[in-house]
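As you look at this complex, bear in mind that one protein chain is not there, while each of the others sits in place.
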Amino acid sequence: MAPMLTLRGLTRRFGGLTAVDAIDLDLAKGELVSIIGPNSAGKTTLFNLVTGHDRPDAGAVLFEERDVTALSPETLAARGIARTFQLGRVFANLSVMDNILIGAHTRLRAVRPAVPVIGPLIELGLALLRPASVKAEEERLREEVKIILARFGERLLPRIDQPAYSLSYANRRRVEIARALALKPRLLLLDEPTAGMNPSETAEMQGLVAELKAEGLTILLIEHKLEMVMRLSDRVVVMDEGKKIAEGAGEAVRNDPKVIEAYLGHGLSGAAEQESAA
Amino acid sequence: MSNLDRRTLVKGSLAAMMAGAMSRAAFADSSEPILLGVSGPLTGPNAQYGTQWKQGFDLALDEIMAAGGVNGRKLAYSFEDSQSDPRQSVAIAQKFVSDSRIVLELGDFSSPASMAASPIYQRAGLVQFGFTNSHPDFTKGGDFMWSTSVSQADEQPLLARYAVKRLGLKKLAVLHLNTDWGRTSRDHFVKAAKEYGAEIVVSEGYIAEERDFRSTLVRVRDASPDGLILISYYSDGALIARQARQVGLKQVMCAASSVYSPKFLELGGEAVEDVHVGTRYFPEDPRPEVQKFIAGFKKKYNGQEPDAFNAYSYDAMNMAAAVVRIGGTDRRAIRDAFAKVKDVPSVIFGTATFDVESRRVKGAMNAELVVRKGQFALWDGKPT
Partner (left out) sequence: MSSWLDYTINGLIVGNVYALVAVGLALIFGVSRLINFAQGSIYLVGAYIGWVAVVQLHTPLPLTIIVVAAAAALVGLVIERFGLRPLQNSVRIAPLLATIGISFVLDQLVMLTFSPNPRALPSQLPDVRFQVGGGTIGPLDLLIAGVGLTSALLLFVFLRYSKLGWAVRAASQDRDAAMQMGVDVNRVNQAVFGIAAALGGVSGMLVGMYYNQIDTAMSLQATLKGVVAEVVGGAGNVPGAVIGSLLLGLVESYGVAVFGTSYRNLFAFLLLVVVLVLRPNGLFASARQAPPEPLTGTFIAPSRPLRIPRWALLAAAAIFALLPLLPVSFYVLQTLINAWLLGMLALSLTLVAGTIGQVSLGHAALLAIGAYTSALLSLSAAVPVGLAIIAGGLMSAALGTILISPSFRLRGHYVSIATLAIGEIVSLVILNWESVTRGPIGISGIPPLSLFGYDLVSPASIYWFSFAVMVALALLQARLLGSHLGRSFRAIRDDDIAARAYGLSLNRYKSLAFIFGGFAAGVSGGIAAHLYSYINHETFNTQQSILALTVVILGGLGNVVGAVVGSVALVGLPELFRIAAEYRILIYGIVLLLLVRFRPQGLLGTI
């Protein structure tokens, strides 16, 4: 099957530190690959490189067999890549509804006609005039948002008009994922979706990710909770100090001595999380 | 006794605000003073000039009261702070025009603030008497705009004559404030100086906030003039003079009358020694109106020497009194009275009579001064 995402020799240096060091990775359509590794192994930097938030010093990113290296995040979003952020970056003053509608931004058609040069002005005009087509599109998306929120049961639906800052931490993470789903992504990157969640919330999130995978979504996941990683992943990639030190099926990677050493040799937090998850 | 006491003012302005229409007839009582409105800066970047206005007004009012007031009534003014901001001067204008006690308005200071208010005064038929408004278009705002500001078309040829004919300067460097006043003045000066046969080798405009002139003075030096002309106010004029001497420029300096202030001497120190100033009056001027003004000013303000802005406002208040004497308290009659007043004693003009066409006063007095031993003195004709 044709790979969805291909990384070749992807490298990013900050001063003397090489945060991402010649990473190769292939992700097939419908696959779920997890990236694990101790803190500051370069996982989030790798996500930033894939989604265009940072530019690599060397290497290439191919998405659906086209070179997308160093394209802007907005272009990549339009191509169908959605991500969540490690720190849960919701739009604090926007309501839950508006947060998720932003996720659907790239799918607006009626109000954002693809006209060169004066396109933005037409967008402004349509936003103010709101012809029937624009209203209908907005209405359709609002209905869709409610369907996405229904995936989270009664967690978010009753709070649909509340500003995001008023939500609990776990709910903010849910809003982020809902926002990503509203983009109808072809590739979804999840950066520690369960960070800071209690066991029952984690289990709930795990169920959701499994559901998305079952629906055929291609997912790249950063996660510290190994049990979840083992359950969900088709493959696991282990990073340490920017390098890929292991790749393969969950159990094989888990027992790889290099991986154990990497976790033990570094800060306690990674090991602690490993214990708590185990 | 110089002014209305504050409580009266407060009451007055509140009354005006709350019931502008009702107050129209309420104050015809002759025990009430005849009220002039003043719109000018008391705060903000030009606050110093508003403060100087007050001094001149208060001195003139003291004298007017001592002489029995105007037509048997007291004269007073209500000073509204505009910060020289057009947004505030237009509001003040509406306040004055709808306050029936105000018979005449004085000010504002800057051209943007004054001329923005002009349409309101013109339409309402209240004279806007701008005594520092040299902008050539100020009195073109309408027949209710009158000005005793010395027209730069009058003043600058006098300065040019002093510099070129009397001091014998042939190659001039002109430094001017880049405001409407400075720019108009420069143009008139340059025209007159050329007619007298001088050459302008360099002309530099600077903004009012400028403090550092060293690089400008290098440009001046490289043009090798034999004289520097300062079209400046006293604070920037003093700065230029100091820095010119510091960078070693030894040329003759000749400054417009707007630097004529004890502050120029204080701020400039030794650097302004031998600077020539064309002014409208000078301390030893034997004219009685000048002697009365200077003696009175020193007495009232603890020996402080008056400056040009004090003189402008002093003259303006005297002119206002003269106009009210003829025109009474009717606003239109006051407008007509401006065309009727003749030979009002004036520090700046000797005697002031309006030119009805331009609504300005022509024929400012001329005195050629030079700074000697830290004092302004009449120039004795000796080269410096």
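We just call them A and B in the order they show up, numbering each chain from 1.
By our rule, contacts are C-beta pairs under 8 Å (C-beta built on N, C-alpha and C of every residue); 3 or more make two chains touch, one makes a residue touch a chain.
Keep in mind it's a predicted model, so treat the numbers as computed, not measured.
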Practice task
Give the labels of the shown chains that the missing chain contacts, considering the complete complex.
Solution key: A, B
Completion exercise
Of A:Thr51, A:Thr69 or A:Ser233, the residue that touches the missing chain is A:Thr51
Completion exercise
Only one of A:Ala28, A:Ala60 or A:Leu94 touches the unshown chain, namely A:Leu94
Handout entry: Touch with the omitted chain, as defined above, among B:Pro112, B:Gly296, B:Gly328 or B:Gly350
Key = B:Pro112
Completion exercise
Touching the hidden chain, out of B:Glu199, B:Glu266, B:Glu284 or B:Asp355, is B:Glu266
Handout entry: chain B residues that touch the omitted chain in the full complex
Key = 6, 9-10, 13-14, 16-22, 42-45, 47-48, 50-52, 79-81, 83, 85-88, 90-91, 93-95, 97-98, 110-112, 115-116, 118-120, 123-124, 135, 137, 140-141, 175, 178-180, 182-184, 204-207, 209-216, 218-219, 221-222, 235, 238-239, 242, 246-248, 263, 266-269
Fill in the blank from the handout: chain A residues touching the chain left out here are 14-15, 19, 48, 51-54, 72-74, 77-78, 82-83, 85-94, 98-99, 101-103, 105-106, 108, 111, 120-121, 123-124, 127-128, 130, 138, 163, 165-166, 179, 183
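Rule of thumb we're sticking to: only the chains that are shown with their structure count from here on.
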Completion exercise
Between the Cα centroids of chain A and chain B the separation in whole angstrom comes to 71
